[in-house]
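In this view, the complex is presented without one of its protein chains, the others remaining in place.
Moving on, here comes chain A:
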Amino acid sequence: MSFEWPWQYNFPPFFTLQPNVDTRQKQLAAWCSLALAYCRHHKLYTLDVMESQESPVFNNKKIERKLSTEAIQVVFEELRKKGNLDWLDKNKSRCLVMWRRPEEWGKLIYQWVSKVGMINSVFTLYELSNGDDTEGEEFHGLEEWILLRSFKGVKFF
(Lines give C-alpha, C1' and ligand atoms only; values in the text may rest on other atoms or scores of the structure.)
Protein backbone atom coordinates (compact mmCIF):
# COMPACT_ATOMS: atom_id res chain seq x y z
CA MET A 1 0.00 0.00 0.00
CA SER A 2 1.60 3.24 -1.04
CA PHE A 3 1.71 6.15 1.30
CA GLU A 4 -1.19 8.55 1.03
CA TRP A 5 -0.19 12.16 1.27
CA PRO A 6 -2.56 14.52 3.12
CA TRP A 7 -4.09 17.46 1.21
CA GLN A 8 -1.73 19.90 2.93
CA TYR A 9 1.22 18.24 1.30
CA ASN A 10 0.29 19.80 -2.03
CA PHE A 11 -0.65 23.18 -0.57
CA PRO A 12 2.36 25.48 -1.00
CA PRO A 13 1.79 27.51 2.19
CA PHE A 14 2.22 24.26 4.12
CA PHE A 15 5.95 24.60 3.54
CA THR A 16 6.19 28.13 4.95
CA LEU A 17 6.17 28.53 8.70
CA GLN A 18 3.07 30.66 9.26
CA PRO A 19 3.43 33.85 11.27
CA ASN A 20 -0.18 33.86 12.41
CA VAL A 21 -0.18 31.94 15.68
CA ASP A 22 -3.46 30.13 15.22
CA THR A 23 -2.67 29.17 11.66
CA ARG A 24 0.74 27.96 12.76
CA GLN A 25 -0.68 25.68 15.41
CA LYS A 26 -2.88 23.98 12.86
CA GLN A 27 0.01 23.78 10.45
CA LEU A 28 2.34 22.18 12.97
CA ALA A 29 -0.29 19.69 14.05
CA ALA A 30 -0.65 18.64 10.42
CA TRP A 31 3.12 18.32 10.05
CA CYS A 32 3.41 16.19 13.16
CA SER A 33 0.80 13.71 12.04
CA LEU A 34 2.31 13.62 8.55
CA ALA A 35 5.80 12.93 9.88
CA LEU A 36 4.58 10.23 12.24
CA ALA A 37 2.37 8.61 9.63
CA TYR A 38 5.25 8.52 7.18
CA CYS A 39 7.56 6.94 9.72
CA ARG A 40 4.98 4.41 10.70
CA HIS A 41 4.32 3.47 7.11
CA HIS A 42 7.98 2.99 6.32
CA LYS A 43 8.77 1.56 9.73
CA LEU A 44 11.35 4.26 10.36
CA TYR A 45 12.51 4.59 13.93
CA THR A 46 15.30 7.08 13.59
CA LEU A 47 15.66 10.24 11.58
CA ASP A 48 18.70 12.24 10.68
CA VAL A 49 18.01 15.95 10.40
CA MET A 50 20.32 16.53 7.46
CA GLU A 51 18.95 13.59 5.53
CA SER A 52 15.33 14.40 6.26
CA GLN A 53 15.71 17.73 4.46
CA GLU A 54 15.88 15.80 1.23
CA SER A 55 13.35 13.19 2.27
CA PRO A 56 10.06 13.39 0.38
CA VAL A 57 8.30 14.13 3.68
CA PHE A 58 9.73 17.61 3.95
CA ASN A 59 10.51 18.09 0.30
CA ASN A 60 7.75 18.06 -2.27
CA LYS A 61 9.50 18.12 -5.60
CA LYS A 62 6.26 18.26 -7.52
CA ILE A 63 5.27 21.69 -6.24
CA GLU A 64 8.90 22.68 -5.71
CA ARG A 65 8.53 23.46 -2.08
CA LYS A 66 10.43 22.24 0.95
CA LEU A 67 10.57 23.02 4.62
CA SER A 68 13.51 25.10 5.76
CA THR A 69 15.88 23.69 8.38
CA GLU A 70 14.48 26.07 10.96
CA ALA A 71 10.97 24.89 10.23
CA ILE A 72 12.04 21.24 10.42
CA GLN A 73 13.57 21.94 13.82
CA VAL A 74 10.31 23.52 14.92
CA VAL A 75 8.36 20.45 13.80
CA PHE A 76 10.78 18.13 15.61
CA GLU A 77 10.53 20.20 18.76
CA GLU A 78 6.77 19.97 18.54
CA LEU A 79 7.04 16.18 18.25
CA ARG A 80 9.39 16.06 21.20
CA LYS A 81 6.95 18.03 23.32
CA LYS A 82 4.23 15.57 22.45
CA GLY A 83 6.45 12.69 23.47
CA ASN A 84 6.88 11.25 20.02
CA LEU A 85 10.50 12.16 19.56
CA ASP A 86 13.74 11.88 21.49
CA TRP A 87 17.08 13.40 20.56
CA LEU A 88 19.94 10.95 20.32
CA ASP A 89 22.66 13.58 20.65
CA LYS A 90 23.19 16.98 22.13
CA ASN A 91 23.62 18.65 18.76
CA LYS A 92 20.14 17.56 17.74
CA SER A 93 21.26 15.94 14.52
CA ARG A 94 19.66 12.50 15.01
CA CYS A 95 16.48 11.52 16.75
CA LEU A 96 14.32 8.59 17.65
CA VAL A 97 10.82 8.73 16.26
CA MET A 98 8.14 7.01 18.24
CA TRP A 99 5.08 7.08 16.07
CA ARG A 100 3.53 5.15 18.82
CA ARG A 101 4.55 6.26 22.26
CA PRO A 102 6.24 3.69 24.53
CA GLU A 103 3.27 3.64 26.86
CA GLU A 104 1.02 2.76 23.96
CA TRP A 105 3.31 -0.09 23.00
CA GLY A 106 3.36 -1.30 26.56
CA LYS A 107 -0.38 -1.43 26.64
CA LEU A 108 -0.57 -3.33 23.35
CA ILE A 109 1.96 -5.90 24.49
CA TYR A 110 0.19 -6.35 27.77
CA GLN A 111 -3.10 -6.82 26.01
CA TRP A 112 -1.60 -9.52 23.80
CA VAL A 113 0.05 -11.24 26.73
CA SER A 114 -3.21 -11.39 28.62
CA LYS A 115 -5.06 -12.48 25.51
CA VAL A 116 -2.84 -15.47 25.04
CA GLY A 117 -3.05 -16.15 28.73
CA MET A 118 0.64 -15.80 29.29
CA ILE A 119 0.58 -13.47 32.25
CA ASN A 120 3.05 -14.53 34.90
CA SER A 121 5.26 -16.27 32.40
CA VAL A 122 8.65 -15.08 31.39
CA PHE A 123 9.43 -13.77 27.96
CA THR A 124 12.64 -12.62 26.49
CA LEU A 125 12.58 -9.42 24.58
CA TYR A 126 13.52 -11.33 21.47
CA GLU A 127 10.56 -13.62 21.82
CA LEU A 128 8.25 -10.67 22.05
CA SER A 129 9.54 -8.85 19.05
CA ASN A 130 10.59 -11.66 16.83
CA GLY A 131 8.88 -14.79 18.09
CA ASP A 132 6.61 -16.81 15.80
CA ASP A 133 3.74 -16.30 18.19
CA THR A 134 3.81 -12.59 17.85
CA GLU A 135 3.86 -12.56 14.09
CA GLY A 136 0.94 -10.49 12.89
CA GLU A 137 0.97 -8.37 15.97
CA GLU A 138 1.78 -4.76 15.52
CA PHE A 139 4.71 -4.91 17.84
CA HIS A 140 6.32 -7.67 15.87
CA GLY A 141 9.62 -6.40 14.58
CA LEU A 142 9.76 -3.65 17.13
CA GLU A 143 13.28 -2.55 17.86
CA GLU A 144 14.74 -3.44 21.20
CA TRP A 145 15.22 0.05 22.51
CA ILE A 146 11.58 0.88 22.18
CA LEU A 147 10.56 -2.39 23.72
CA LEU A 148 12.65 -1.48 26.71
CA ARG A 149 11.08 1.93 26.98
CA SER A 150 7.61 0.52 26.66
CA PHE A 151 8.15 -1.51 29.80
CA LYS A 152 8.67 1.52 31.92
CA GLY A 153 5.05 2.30 32.47
CA VAL A 154 3.70 -1.19 32.51
CA LYS A 155 3.84 -3.73 35.25
CA PHE A 156 5.99 -6.58 34.17
CA PHE A 157 7.80 -9.03 36.34
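Simple rule for what comes next: a contact is a pair of C-beta atoms (placed from the backbone, for glycine too) under 8 Å apart; a residue touches a chain by one contact, two chains touch by 3 or more; residues count from 1.
Rule of thumb we're sticking to: contacts and distances are computed from a predicted model.
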item: Choices "Acidic fibroblast growth factor intracellular-binding protein", "Cell cycle control protein", "ATP synthase F(1) complex subunit delta, mitochondrial" or "Vacuolar protein-sorting-associated protein 36" - which one is the UniProt name of the chain not shown; value: "Vacuolar protein-sorting-associated protein 36"
item: In chain A, positions touching the absent partner; value: 7-8, 11-13, 15-16, 18-20, 22-23, 26-27, 30, 64-65
